[in-house]
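A single protein chain has been omitted from the complex, and every remaining protein chain is retained in its original position.
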Amino acid sequence: MSTPQVLDVSGLPPGAFGSRSLMWWGTMGIVLIEGTGFALAIVAYFYVKTRVSHWPPAGVAPPDLLWGTVNTLVLLASLVPNELAKAAAVRVDLRRVRLWLLVCLAFGVAFNAIRALEFAHLNVWWDRDSYGSVAWLLLGLHTTHIVTDFLDSAVLAAVMIAGPVEEHRFVDVEENAVYWYFVVLAWLPMYGVIYWAPRLI
Amino acid sequence: MNLHVASAPDPKRLAFERTWADPPGWRGRCAAIDHKTIGRRYLVTAFAFFLLGGALAAVMRVQLARPGHPLLGPDLYNQVFTTHGTTMMFLFAVPVMQGLGIYFVPLMVGARSIAFPRLVAYSYWMFLFGGLFLYTSLLLNAGPDVGWFSYPPLAESLYAPSKRADVWAQLITFTEVASLAVAVALVTTVFKLRTPGMTLNRIPAFVWAQVVTSFMVMFAMPAVMLASTALILDRLVGTHFFDVEQAGDALLWQHLFWFFGHPEVYIIFIPGSGLVSTIVTTFSRRHLFGYLAVVLSLVSTAFMGFGLWVHHMFATGLPQLGESFFTAASIMIAIPTGIQIFCWIATMWSGRVSVKAPMLWILGFFAIFVAGGLTGVMLAAVPLNTQLHDTFFVVAHFHYVLIGGAVFPLFAGFYYWYPKITGYLLSERRGRWVFGLLFTGFNLTFFPMHVLGLHGMPRRIYTYLPEMGWGPLNVLATGGVLLMACGVLLFVFDALAARASVGAEAGDDPWGAGTLEWATSSPPPPGNFPSPLTAGGREPLWDNPPDQPVVVGLRPGVRDVLVTHVLDAEPDHRQKFPDPSPWPLLTAIATTGLFVGSIFTPWAVVWGSIPVFITMVGWFWPRSASDGGTRPWPVAGRTLPAPGELPAAGGAI
Partner (left out) sequence: MAPGEVVQSVLEPAGPHAAAIRHLWLLMLWTSVAVFVAVLVLAGAALVFGIRARRHGGPPHGSEHLLGKAVGGAVVLTCIVLIGLLVASVWTGRHVASLRADGAVTVSVTGHQWWWEVEYEDVRPSRRALTANELHVPLHRSVVIKVTSRDVIHSLWIPNLQGKRDLIPGYTTAIWLQADQPGRFRGQCAEFCGLQHAHMAFDVVAEPDAEFEGWLERLRQPAQPPAGEVAQHGLELFSTRRCASCHTIRGTEAAGQVAPDLTHVASRLTLGSGTLPNTPSHRRAWIADPQKPKPGNQMPPNPLPEEEMSALGAYLDTLR
């Protein structure tokens, strides 16, 4: 009986970035799940709208544009340090990773604080009627994402600063950046629906 | 022919097993992350819920055997039927199929581990705690009582003032979190951890079924998560999603729920059809006929499954044109299922068939599932649906498709894989008795229900008047339950007693099957494959030439796993997998506190998040400088290639 041949993988690297990494696939799975959730919430919003004659209902002003628009800009701006952190991670540049992660966190504090102002300026309470409920639902769903994204980025930053740091952690930084992209970009249709649907449609 | 490297006791092999073993003792059990341990836990726990759900069904059948003078009052009966349905759908059918996936998918693709093992461990605890939460509530007279589908306005706080409906809604959250986590892990495992040589067209049909199912889970479960969250919000903080007084809409619930609910039944059936493909292949001793057609059928069933949900709402008075679309889709989905059936028949026709115990269940599947599928086509027709909807005809239909299409293949899978999991064969003789009792009992119980529905008996009634004439058929249905119970008990006895039988040791491959889980010992060692076998065909143990390469060069002393490319399974890099950890259990406990608390007060969301955050930090925080298998920082020079770079000099083939 001939001996089995061998496939020697000892020369392979101990990890990889991008879609080669397992973490990327896990992140994409989460993006798929949560993206579906956002999409369904938007569909629910428009469904509820078909059941009432006035949108927003009589006596309710649409959400104020100021803080929502400002926050959209802040969120989009946060993509800059996010991309820089991602690029630094792929270059395995610890100093830059630490720097840009901290800048991202600063943006995170900002957009979470402004989000509180957005809630205050929705011009409707969640328990008034179905319009209020669905507006708060959309804003609330996205808020859970910016809060948790901020927290897990903070923990990641803490690990990269306080250590112990290892090379494979840079893959985690890269994937965190991918998720951050998702959270910001998913906001754009939500913003359109919450702030502009009551005005345009 | 044993194809795994070396036989015991080899010091390298012992070291390998020690590296991969879960720690012993109670602390070890809390920290276990071996996918086989988690898979076994899923299977046992899901089966325990099957028994509980079955007991509730038996109570219902005893109640309905006689008209009038019922055993249970309506309040208790409503809790019983709701908990029965909720248990079977959320705590048995989906988890048991995912449990088989957790155990067998890594083995069948030749991997040493499932991807994200700690996440999978966490998912098990969430599943268990969710189920315990439900049954504790039932024992405290707070069991949900508005049906497994929980329609508002009945489920709103005005008509369901107690915590019962909140228990239901939160159970959904537990089980959906668990299922979604497993789905992500399975997809990643199949795409990235396949052994070299296992190109896409060599992936076993069961594994394809699990991938397709996992994608369905990811797209469908957010719908029910959203709906149940909205229901809790309506009940707890006064939102108005579903109550008509403040412009809410009762049908919104139905759309959201059934957008999940219809794919849910395919989430249950598709792994079953993967099991049928597996067992028909092995016991016909030939490759699956029409493999490509079967895989494409799985995929198209999954897609089409998302376009049928309105057929649960034909009685609501929707516009006719819309209804016709959903009728067409509901009828057409029979085509890919039919393709699979014809391919299975063709496989047997041109194979060498042996009817061992697993095969018996497949034959039972043919009879029962096809009948159920045909009544499904009947129900897809709107005019007929308006008569049969919400009657016992529907109860008969879905038990035929779910028990025929999932439970019978599941028992086939139990008989097939029990030797691999435990190292012992189940008794062929007793297996025939179990099959006979279950097949006969099932038909005796559920066939009469078609007639009862046609004779006007609606669903979800705790009793009925004697003059309706439904008594005799109900007695027959209850009689069947006795046979089924005997069959199930005999199975449990056999499963517990198997190792005591003489000659019951299984060996690596008692069935002479061809897929990779049979290329290792029974049960497989920790780490599954010291030297993973590469794949030279779809059934590697049948197709591999004698000199098919085995993988060497993974690092000893660490949990090293080979990661390959998605399409062609070429080796890409090696990944150090995490060590056992108690953090998944601790996080699950914290999450349970958050979920249970938040049905009582919205503040639980805030305060309950804190322990969850703490446990997740504990989970993620690196434990030592060597936790990751790469060198600690800072060190000059990098070893991880950038995204576009090819791997460092690959191994010789």
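We call the chains A and B, going by the order they appear; numbering starts again at 1 in every chain.
In this section, a residue touches a chain if its C-beta (ideal position, glycine included) is under 8 Å from a C-beta of that chain, and two chains touch if they have at least 3 such contacts.
Every value quoted in this text rests on a predicted model; they were computed, and no experiment measured them.
S.K.: Can you list the shown chains that the absent chain is in touch with?
M.R.: B
S.K.: With the missing chain put back, one of B:Leu454, B:Val492, B:Ile614 or B:Ala642 would touch it. Which one?
M.R.: Per the contact definition at the top, the residue touching the missing chain is B:Leu454.
S.K.: Out of B:Ala346, B:Leu490 or B:Ile589, which touches the unshown chain?
M.R.: Looking across B:Ala346, B:Leu490 or B:Ile589, the contact with the absent chain belongs to B:Ala346.
S.K.: Touching the left-out chain: which of B:Met60, B:Ile172 or B:Ala380?
M.R.: Considering all chains, including the one not shown, the answer is B:Ala380.
S.K.: Looking at the whole complex, which of B:Ala15, B:Leu132, B:Ile335 or B:Ala642 touches the chain that is not displayed?
M.R.: B:Ile335
S.K.: Of the residues listed, B:Leu154, B:Leu200 or B:Leu296, which one is in contact with the missing chain?
M.R.: If we include the chain that is not displayed, B:Leu154 is the one touching it.
S.K.: Which residue among B:Tyr135, B:Phe303 or B:Phe366 touches the omitted chain?
M.R.: Residue touching the absent chain, from the options given: B:Phe366.
S.K.: Please give every residue of subunit B in contact with the chain that is not shown.
M.R.: Given the touch definition above, subunit B has residues 73-75, 78, 146-147, 151, 153-154, 159, 244, 249-251, 284-286, 289-290, 293, 315-317, 320, 323-324, 327-328, 331-332, 334-335, 338-339, 341-343, 345-346, 348-355, 363, 366-367, 370-371, 374-375, 377-378, 380-391, 453-456, 458-465, 467-469 touching the missing chain.
Following the convention adopted for this analysis, only the chains that are shown with their structure count from here on.
S.K.: Determine the centre-to-centre distance between subunit A and subunit B, using the mean Cα coordinates as centres, and give it in whole Å.
M.R.: Averaging C-alpha atoms per chain gives centres 30 Å apart.
S.K.: For the complex, give me every residue of subunit B touching subunit A.
M.R.: 3, 115-116, 119, 180, 183-185, 187-188, 191-193, 196, 218-219, 221-223, 225-226, 230, 233-234, 237-241, 246-249, 252, 255-256, 259, 531, 534, 546-555, 562-563, 565-566, 571-576, 613, 616-617, 620-622, 624-625, 627-635, 638-643, 647-653
S.K.: Can you check the complex and tell me which residues of subunit A touch subunit B?
M.R.: 1-20, 22, 25-26, 29-30, 32-34, 36-37, 40-41, 44, 47-48, 51-52, 57, 90-92, 94, 126-134, 136-137, 151-152, 155, 159, 163-171
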